[in-house]
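Taken from a larger complex, these chains appear in their original positions, while the remainder are omitted.
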Amino acid sequence: MNTPHILSHAGRLLLTASLLLTASTSAMATATAPAGSSNSPRYEKGMQVLRGLNNGQPQPVFEAMRREFPFLAESTASYALGDVWGREVLDPKTRQLAAMAAFASLGLRGFFKTHAGYALNLGATPDELKEIAYLVTVPAGFPRAIEASQALQELFSERGLTSPPGR
Amino acid sequence: MNTPHILSHAGRLLLTASLLLTASTSAMATATAPAGSSNSPRYEKGMQVLRGLNNGQPQPVFEAMRREFPFLAESTASYALGDVWGREVLDPKTRQLAAMAAFASLGLRGFFKTHAGYALNLGATPDELKEIAYLVTVPAGFPRAIEASQALQELFSERGLTSPPGR
């Protein structure tokens, strides 16, 4: 799953940041940090959520986004990861399955694949991920479901996963 | 929740068919029924699924679609409801939550509301439904999430539901 080539993919932007980063930012968190800047508690929470989703792996592409597009990196971390993915009413696996259905329906194949990986990390089975691809035929048509199934095939292959035949 | 005015809405097309219908069609089911026709076992399974989702209520608009657009009514029942919604790997509530995220992301407000109602019937709480609207901000932006929240507000109001403040 952590083969180098997957790092070049757009969807990978949402993966983790390094553990080293965490130590330095959490020490600087202040009340007046503007809009989710990288030393705010919200940003730090987002980084924690990301580590939980991504098995603690570092993610070089996110680091690049931090340098070139700091507002986008920080709002992805603080808002998308910290504020939204970090909420507690839904269990994390259900939230990722619902997010997968949204990404697939909108044709966001890379993001679908990344979040399918998160769902696996959270304990979802390959067969549960396939169900999300299947149900997408109803709201969004067959092409989006077929694209999603192809992304899952890549993911399963990268992770050496197979599911029992016949479903 | 079953006030007459909601029957005029597009999303309501997916609601139930009458129990009377069921008895007559199941008796006629044959092996050679073409493409999910209304006397096939797949159609009958779809009708069963729909009754499960919709608390057994009849649905006049679906009856109208059966008369005017028989292929669409039959494939909605046989494929969407029977084949897809009737699958068993995911639990029904999780499937409806994922479908809600897809409908909201695509701007399909009426379908979002109908499936939010199914999710409530399956035991989801109002707060769980709100989480789906909230997470839609990430894949699809704020307008689609706001539209979804407005559809939920209508649904909760029709059902006399309130959720505790502050989430």
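Going by the order they are written in, the chains are A and B; count residues from 1 in each one.
By our rule, a residue touches a chain if its C-beta (ideal position, glycine included) is under 8 Å from a C-beta of that chain, and two chains touch if they have at least 3 such contacts.
Note that this is a predicted model, so its numbers are computed, not measured.
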Full count of same-sequence chains in the assembly - 2 placed in this view: 6
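Just so it is clear, only the chains that are shown with their structure count from here on.
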Residue ranges of subunit B touching subunit A (in the complex, touch as defined): 80, 84-85, 87, 89-90, 94-95, 97-106, 108, 111, 127-128, 130-132, 134-140, 167
